[in-house]
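Just passing along the structure, written as structure tokens.
For this view, one protein chain was removed and the others were kept in their places.
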Amino acid sequence: MTDSTAPFIRLTGISKSFPGVRALDDVSLDIRAGEVHSLTGENGSGKSTLAKIVNGTHQPDAGTVEIDGVPTVITKPSTALALGIVSISQELTLAPTLSVAENIFIGRMPRTRWGTVDWDRCVREAQAILDDLRVHVNPRTAVRDLSLELQQEIEIARAISTNARLLILDEATSSLSEAATDRLLEIVEEQRDRGVGVLMISHRMPELYRSCSVASVLRDGRLMGTVPLPQTPEDALVRLMVGRDLDDYFGSRDVTPEAVALKVTDLHTLDGALLPTSFEVRRGEILGVAGLVGSGKAELGMALGGAIPSAGTIEVGGREAAITNPRQAVDSGIGYVPDDRKGQAILPNRSVAENFALAWRGTLSRLGVLRVREEATLVRDGMRRYGVVAANENVRISTLSGGNQQKVVLGRTFARGCTVFVLSEPTRGIDVGSKSQVYALLQEQVAAGAAVVLISSELPEILGLADRVLVFHRGGVHAEFDAEGLDEETVAAVAVSGRPQTAAA
Amino acid sequence: MTLLDSDPTLSAETPPADAAPARRRPRLSLGRFTGVVVALLAVCVYLALTQPVFLSWGNITNIVASNSVILLLALGATFVIIGGGFDLSSASALSATGMVLGLALQAGMPAWVAIASPILAGLVIGLVQGVLISYVKISMIVVTLGFMSILASFALIVNKGATISVYGAPGFDPVYQFVNGTVGPVPVLMIFDAVVLLAAAFVLRYTAFGRSLFAMGSNPEAARLNGINTAMMVLFVFLIAGLAAGLAGLVSVGRLTGAAAASDPTLLMTAIAAVLIGGTAFTGGEGGVLGTMIGVLFLGVIQNGMTLSEIPAFWQGTVNGAILILAVGIGVLRDRGIRLRRRAITTRVG
Amino acid sequence: MTLLDSDPTLSAETPPADAAPARRRPRLSLGRFTGVVVALLAVCVYLALTQPVFLSWGNITNIVASNSVILLLALGATFVIIGGGFDLSSASALSATGMVLGLALQAGMPAWVAIASPILAGLVIGLVQGVLISYVKISMIVVTLGFMSILASFALIVNKGATISVYGAPGFDPVYQFVNGTVGPVPVLMIFDAVVLLAAAFVLRYTAFGRSLFAMGSNPEAARLNGINTAMMVLFVFLIAGLAAGLAGLVSVGRLTGAAAASDPTLLMTAIAAVLIGGTAFTGGEGGVLGTMIGVLFLGVIQNGMTLSEIPAFWQGTVNGAILILAVGIGVLRDRGIRLRRRAITTRVG
Partner (left out) sequence: SSPSTAPAAPSGGSSAASGDGSFKAGTKFGYAAPVAAQPGQQQFDTGAKAASASVGWDYTMYDSNINPSTQISNITTMIQRQMNVIGSWTLDPGATVGIYKQAQNAGIPIIGVNSEGDGISATLWQESSTCAPGGPMAQSAALYAKAHPGGQVITVGLDGVPSIDAVVKCFTDAASAAGLTVVSHVSNTTDQAAGAQKLVADLLTRYPDVSGVWAYNDASALGASAAVIAAGKTVYDLSNDGVVVTGSNGDADAVQAVREGRLTGTWDPNNPEAGWLFVKLANEVLNNAAPKNTVLKSTFVTKDTVGQYVPPADRKISFDTLDYTTSN
């Protein structure tokens, strides 16, 4: 096994600027073989940029990269791959029209003796890798037909099926539920024990403390320090990241839930992904929805948001809303934040301002003519309020860091002032400091009388915010809990087995 | 000028200095048009020097008049392409609406009915295509390809392939005056073009519809989830394309003093080329009518210059293509097809 | 049959039951071709019943021969479009390579030099375009649009716009035999078409290049990140398109017994239409040559049927467009322009 003290890769004095932004400023970092190195920091602090410099996507403006002690210029991704640097990027990079099997082997399809593509082996080996990961998906399915969670698992399958020496996971767990995250971390540890170096970027503290032995913290593109884990206490790490203490993380609200804002009766989809589901949410109440990947919780959100056709009745504020398309959801006062930011939420080649204003077209126009001045003011307010870090409001949203994009998406929905918010993985990719801010804003909406359906794979978030929790399993609700005194194990047990712990025991 | 630029975010001036500590390449405020505009200016300067007549008012109005039909079709295409779509039927729609005007004039309709007829015909064409795409849910390519055939065929059928001569028709004079008349030294058509351009720019930039169009072109699913009725939007877009074709039909008949059953086979391509040269990308969600106007002018000026310079017909394609590749290509235009984004290769320190 | 289907994983029959518990609509194995194939069969049955000559071997070989040039161009376009690109220059490249062959024959070159010349010319054309796009980094639209002009112009210039008649040229006989000869009752050209089709299908399905092409068309960023040299890929794609144009030039000259300086203006559109009708989407990353072949046949059979049925010229466009919209449109083809995607969860984790 490799000597664990010699760094596999050594970055020295790396700087990188984009128009209007200094993304990295004199960052130096070592990643050793057989070590899981965590890279953390606020949204836009330069984590992904650093990862992209290592994997050949970006060239540094200054600084050197040494691999095994040899100065190396990684000019393109194929160079990085040849060096054994494999990355899972924050934004999914799958070929949507191709099959799962082929995506796993992009650029390195198995060959037959005659040098032709060996389809049998491709499918067989893909199946084996998927089985290993315990992902039950047909390798022949087109990737575009998969949910975001499954797509993320395909990326992971691809990354770990290569013989990596350095594995870069840029928020690879952000679209995964706890169970899937667990499996991923097991695999990461397995790889680590085989001598693979891992650079893990994540906003989820428990993961860092579970698997990483060292954490480097970035703030505004500068390295704030590299500290050992798990020795460094969480609050110290957070302080390093955000420069202050986070008290009252989830926030609180002081309202008594009043009239029923959302009443759902026998809501289901025709394909069976969501079985008939009924529940109520009152004004001033947050309903948490937990469940594994594919348990139907995402479909619940989509059905409420009008993104997919459904049957059953939905009442908003006492009035029945026939939601057959998203427009009706919007009109009846439901604000839906989908879980797939890139695919369903942002307008990649439009500006931050326009992405913000997307939700306001109706209110900000008279006779179809926009009030642009007012819009500009509101956008600037919104960016400040939701802590969006960008050179200015006119840059393309695709140049923003993932977390900042998410803040735009959340911000524009909150700003609409809906009766009901249906939030699917709302804090995906948002840093701890900003999360706390988002929670405060969410609490504010609820305090003002909104009802929230919070669909999340992060149990702490659900337990910290929700009043009640629905747990989905195989398309239907298998348990409803009062959040008071609820613990993660209880919820997880239902999510996995469909039965409460006591019955299982 | 700023009003015409429908995409302020992309042509934005350099950001405040404090935000750009490491900015290297200062950008001209022309933004994505720099290449075309520089090329256009170069061609203009060359022509002004070699062909004294080039800068005469008569030649300038001539260029504008000659390219109005293309401008109208290109504006229609700009809307469709920004919305993420593609319309193959526009040149045929021009022939069809022209023939409708021809028939109306031949039948002795009063001028206002005649003038309304191609516009109405264009709207109907757009409506039918929009409904087939949005509500019957037939592929846009198939519908517009089918209508390309059907409308061209319609234009041939109605007068057995012959041009309808409308010069002597009672209702023709207002049409003629509209297309060939002047207000002082300024052609009516030039004013009309300017008004249409401004209106199109206004719609794209300052209306909810325009916003929704960019949104739909950029990410149809995100647009839909935010309550934009994308089916309706597509219908509207095709109404606009139909309206543009109808107006183009009107101008074309007025200019030729006749409704031609067959249209210039290069028209569709020229209109689409102008849109693309103007920086509106096939991938949707970006671009604008200022770019399209520049694209139309670019092609129109080169054509005019080649005729004035009496470049032999066989060589014109070479000159045209070479100018396009050399001048525009090396400029700012970015590819939308297979995009190989350029990573700045900057010198490293230490 | 399976070999020709270049995208096996997507046309797979319904997946194992456990993977899709609630799948409702069973799919025909024709997959994305169902609409076109049904329409094609319907047209064939109609023609067979009404025009006895339609099913004669002579007519069938005539259809194949008449559409070989389009097939070759469409195959080239299939590669480009699958890779996420767009080539506007192919029809002009056909003229140019044809003229090169014409010049070679006129100059009395031996047959093998003559035959190699259009193919080489096509490769050079592809190489230059590929380099300009991949390495000089000029927009693909601009380059292929520019070459559309330049190559058409080149074809006109070399023989002053006139066709080069090669019938009597010493080296022409092998070319003529290749295009017009038969092996038993089977035209050589038919065999050639079949071989080219199989080769193209093989490349797309069974070579690393083919799969990388799909990956690049589907998501260029993903392809790049996974080590695919996209710049090189684009170059290769244009070499293939150039090769296709060169072969098309050869066939065209052999058929016309002359190198025509101007090409049919509808050729480019027809080739692209065939590709799209065949289910290869503009957005890239899907499609295949089986579909393209079906698309070419579809258009070719309708054309042939209209001639046999003596449908008046003016009405042909209407018939053509209507068949396209009615038969194909309502079929399986999905639009790629403004796509309203639906996402579904096809499986769950236990």
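By written order: A, B and C. Residues from 1 in each chain.
Assume a residue touches a chain if its C-beta (ideal position, glycine included) is under 8 Å from a C-beta of that chain, and two chains touch if they have at least 3 such contacts.
Everything numeric in this text was worked out from a predicted model, so none of it was measured.
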Query - Displayed partners of the chain not shown (whole complex) - result: B, C
Report summary line: Where C:Leu156, C:Val196, C:Met233 or C:Leu250 are the choices, the one touching the absent chain is C:Leu156
Query raised in the report: What is the set of chain B residues that contact the non-displayed chain in the whole complex?
Result: 51, 53, 56, 58-59, 62, 65-66, 69, 156, 160-165, 167-168, 180, 252, 255-258, 260-267, 303-304, 307-308, 310, 312-314
Report summary line: Had the left-out chain been drawn, it would touch chain C at residues 53, 56, 58-59, 62, 65-66, 69, 156, 160-167, 176, 180, 252, 255-262, 264, 266, 303-304, 307-308, 310, 312-314, 316
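Note that only the chains that are shown with their structure count from here on.
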Query - Interchain centroid distance [CA atoms averaged], chain B/chain C, Å - result: 29
Report task. Just give me the whole-number Å value for how far the CA centre of chain A lies from that of chain B. Result -> 42
Query - Where chain A touches two or more other chains, by residue - result: 57, 343
Report task. Can you tell me which residues of chain B touch two or more of the remaining chains? Result -> 221, 224
Requested in this report: Using the touch definition up top, name the residues of chain A that touch chain C in the complex.
Outcome: 55, 57, 76-78, 81-82, 87, 89, 93-99, 101-102, 106-109, 111, 115-117, 119, 123, 134-142, 144-147, 150, 158, 179-180, 270-273, 292-295, 298-299, 308, 340, 343, 474
Query - Contacting residues of chain C [partner chain B, same complex] - result: 83-86, 88, 132-134, 136-143, 145-154, 156-157, 160-161, 216-217, 220, 230-231, 234, 265-266, 269, 273, 276-277, 282, 284, 313-318, 320-322, 324-325, 328-330, 333-341
Query - List of chain B residues in touch with chain A within their complex - result: 8-10, 12, 15-16, 19-23, 206-209, 211-212, 214-215, 218-219, 221-229, 283, 285-286, 343-346, 348-350
